[in-house]
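I have a structure here, written as structure tokens, and I will follow up with some questions on it.
Just one protein chain is left out here, and the rest sit where they should.
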Amino acid sequence: MRNPYQPYPVRIDAVTVETEDRNLKTFRFTFLDPGDEERFAYRAGQFAELSIAGKGEIPIGIASSPTEKGFVMFTVNKVGLVSSHLHTMRAGDVMGIRGPLGNWYPWERMEGKNVVIIGGGFAFTTLRSSIVYMLDPQNRGRFGEIHVIYGARTPGMLLYREELAAWERRDDIRMHITVDATNDPGWKYHVGFVPAITEKKAPPAGEDTFAIICGPPIMIKFTLPVLEKLGYPNDRIIMSLENRMKCGIGMCGRCNIGKEFVCKDGPVFTLEQLNRTPREY
Amino acid sequence: MTSTTEILRETAARLLASGAVEMVIGFRQGTIPMMNEPCFVRKPAEAGLLVWDSHCGINLANYVTDRKEKKIGIVAKGCDSRNLVTHILENKIRREQLVVIGVPCRGMADKRKIAMKCPGEILRVHETETAITAEGEGFTRTFEKADVLQHNCSLCTHRNPVIHDELAGEPVEEQQGVDRYADVRAVEAMSPEQRWKYFEDLLAPCIRCYACRNACPLCYCPTCFVDESRPQWVGKGQDPVDVRTFHFLRAYHCAGRCTDCGACERACPVGINMRLFTKKLEKDCLELFGWEAGLSLEVRPALDHYRPNDPNDFIR
Amino acid sequence: MRMLLIDRRAWQEGLKRAAGQYGLIGPVKEKEFHSFRPLKPGEMPDLAFQNSRLSPKHVVYPQTEPMFAYTLDEAREDRHLLKEVRREIPPRAVVGIRPCDAKAFVLVRLNFDTPDVQDPYWLRAYEATTFIGLGCNAPCSSCFCTTAGCGPFHEEGLDLLLADLGEAFAAKVLTPKGEAFARTAGWTAEAPAGAQSAFQERARAAEGRITSFVQTDHLKSIPVNDLYNAPFWEEVSFSCINCGTCTYSCPTCWCFDIQDETRGKSGVRLRLWDSCMYPLFTLHGSGHNPRGTKLHRVRQRFMHKLKYFVEKYDRGIQCVGCGRCVRLCPVNIDIRRVCNMMNGFAVSGEACAIP
Partner (left out) sequence: MGIEPGRLQFSWISSAESTKFVTVAAQVTEAVRALGPNTRFIKPLAEVA
């Protein structure tokens, strides 16, 4: 019997400060036992528990893509005990990763379809994973148009800025980057909240278009009506949820919404599923 | 004679009908013997739900913490009223929000004591002014109320509500010449080793369900120290050191505030008498500062201010 | 199915013999009430009890249990790595467990033993344990097992089921595990027809003595959001003080927390019971709490047991009717009343009228 609570030992390979407030850092890990990388085979949209002996564990979405080999990557916001400690750790330090956990975006259902990715703030991590996954030369042909609407408070709060710029230059993905406000005269993208940009830029709704939405509650609250107004059917609106978690495997009992566990039956749900269940998230 | 229950129902209906209060907090008949449940009524027609007997031990002050209603009627026996005073002094509710329906109290029954004295499961209980009768399969036992009171009630010297706007019944005579602290003195007389062992045994059954803490009207902190994670003051497991730390610190947080209402002991599912800790602090407060909690809205609590005649010399 | 007759002497000698191969756990009266704990050498379980105050779930699922150990000593090669703490669990037997508490393990197993993940700590302890049940000749007035998918002589989850016939026990052998225990104890005498019918008679009589019932037949079909939004939750939750008594005393509550405890340079990762009654249970790092009020938390407890579980597993309610939460709740919140309210709930007359 494999112990599902046992993390794979990993070494921090690189740490990158992502945002101007320095509260978001991206950690790249390599597995101490190379065989563990295969055992950690994951899909875009899944998460893992980052495990630090003496501090505890935190569930974090996987920011790297399954198409990126040799490492896994997580972007962590400094909030609580574990994440604050993680922010003090450096390349070379040893810790654990437990996963992959949860379900993933419905890649099979989305094959051959247009995908619009709507993200806000630091909830862009599994969305990055998804974009990198779809843009992989092996995969790009399996999807229709790809739109990305991504917003942050200021330009300095956007994650993965170099990659965003690189995607802007491509012609097989339509980027709509926005910030709430900026006094940077050189800012050449949108200014405005994500729901407003979504209303203007989201591709037309239809059977062939999926929206993946991930962001702070307030953004989701105001973006959902926009998508509904645009005519997106509830089973084409895909959301990724967060709840307090401990076990990550559907056993400890805290992250449920109705009978579904966010950690095991989610974190990815369609709006149609969420409408049928108490929304305790 | 009109029963307390009838007076309470009439008072609640009147206050609700006149709009003097938006809700009345009291007790309704429980689903098992010797147990009533705290409840609220919002309509005069619902006032008939309210009951009063010797099984209304739960401290209702717990239910007004931070409530937003402009006017709340609350049924209060002596200890509840003292905790309402403490609540008002600690800004957990404003005096103007409350219409206190005082109930002069003759003490609450200790259901465990009664159960222990019966040969089988108790199925029905009824009472008169001075006696309680318990019935089960093949037995009937009648007890003098005074013999089966909760320990804290048998030592109570403030049975009449200290604040009230309505009074459900005539004031009762306060008990005189009660030796409140015999149990504390017995513990004080022990050597440190004996005391360590004594508390170890006392707390051994604790399952850390926090019923004692949550039943206590004083324990209203948004995040209790045992739940803090940064820093984590106390471990969360069953280690005796953590269990003991929880109980001692909880008691200290009640120093100068505890009214010995007995809520903690009554709520405990495993029968721990954690009142010993709070009573020690209560005794010290009384002996050092002449202070008893919750008796007056005018006087600041003992731990709330400094007087030049403080008995501790190190502080001067 | 085989039935044995065990007279008082054989009972005592059998347990002594079995103690050589099994760790025996049984009800023992300490201070006021009974609890299940390992029996000392020669100690007999005290079967003169209705049921233990707290459930015996800790036998399989300790309230605090080390999962991993670690060192933070930078001088050590294995620093920061978690090593599994393997609780060695030799065969043991719970003697005198009530049928409701044994059935509870069967329900809890649905959570810990799933097709894709298994909890090794719970499962190892469960599998190492033989359950020797004692039928309830005299159930409490607050027991409602017969309408909670269980009963005073219910067999699910037991390896042996005893009926106390006064001068002897009749023991129904239910599984190979039970058979092995009986063999070890030297209990071989087949029950004569008279004892067999006395067993059946006790079981029937006990069921007849249950006076408390719940209705559960509509729970599955009422839409989850209707129940969730039902108007009675404020009234139901008002008196709750959000302690964990109901969940900690419940044989079917399984929720847990994971915590690291370090002392000096070494430490352990612990698994601890947790409770949906506590605000901290669901508090987000951001300060947001999806179950931020006691109404949310009380509703979660009842919805989990009486709706989510029912829908998820189709195995009835997550309750065996032991009545402990009813008896121990400091403010008299009664699951029987809430269950019947939920089961009888319909959004409105119109909602029912829709064909």
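A, B and C are the chain letters, set down in written order, and residue numbers restart from 1 in every chain.
Here is the rule we use: contacts are C-beta pairs under 8 Å (C-beta built on N, C-alpha and C of every residue); 3 or more make two chains touch, one makes a residue touch a chain.
What you see is a predicted model; the values in this text were computed from it and never measured.
Student: From the list C:P56, C:G157 or C:G267, pick the residue that touches the absent chain.
Tutor: Within the whole complex, the residue contacting the unshown chain is C:G267.
Student: Looking at C:R17, C:K83, C:K220 or C:H288, which residue reaches the missing chain?
Tutor: C:K83
Student: Per the definition of touch given earlier, which of B:E69, B:D239 or B:D284 contacts the omitted chain?
Tutor: Counting the whole complex, the residue in contact with the absent chain is B:D239.
Student: Touching the left-out chain: which of B:G19, B:G138, B:G177 or B:P192?
Tutor: B:P192
Student: Which residues does subunit B use to touch the chain missing from this display?
Tutor: 192-199, 235, 239, 241-242, 244-245, 248, 314-316
Methods note: only the chains that are shown with their structure count from here on.
Student: Based on which chains touch which, is the overall arrangement a line, ring, star, complete graph, or other?
Tutor: Topology of touching chains reads as complete, every chain touching all others.
Student: Look at the interfaces B-C and A-B and say which one is made up of more C-beta pairs in contact.
Tutor: B-C
Student: Tell me, please, which chain's centre (mean of its C-alpha atoms) is farthest from the centre of subunit C?
Tutor: Of all the other chains, the one whose centre lies farthest from subunit C is A.
Student: So the centre of each chain is just the mean of its C-alpha atoms; given that, what is the distance between subunit A and subunit C in Å?
Tutor: Centres of subunit A and subunit C (C-alpha means) sit 39 Å apart.
Student: Using mean CA coordinates as chain centres, what's the subunit B-subunit C distance in Å?
Tutor: 32
Student: Provide the list of subunit C residues touching at least two other chains, using ranges where the numbers run on.
Tutor: Expected reply: 257, 259.
Student: Mind listing the subunit C positions that touch subunit A in their complex?
Tutor: 67-68, 70, 72, 79-82, 84, 111-112, 114, 117-120, 123, 224-225, 228, 254-260, 262, 267, 269, 274, 276, 281-286, 288, 290-291, 296, 300, 303-304, 307-309, 311-312
Student: Could you please specify the touching residues of subunit B with respect to subunit C in the complex?
Tutor: Those in contact with subunit C are residues 30-32, 35-40, 58, 62-63, 112, 116, 121, 123, 205, 207-211, 213-215, 223, 227, 235-239, 266-267, 269-271.
Student: Sort out for me which residues of subunit A touch subunit B in the complex.
Tutor: Interface residues on the subunit A side: 80-81, 84.
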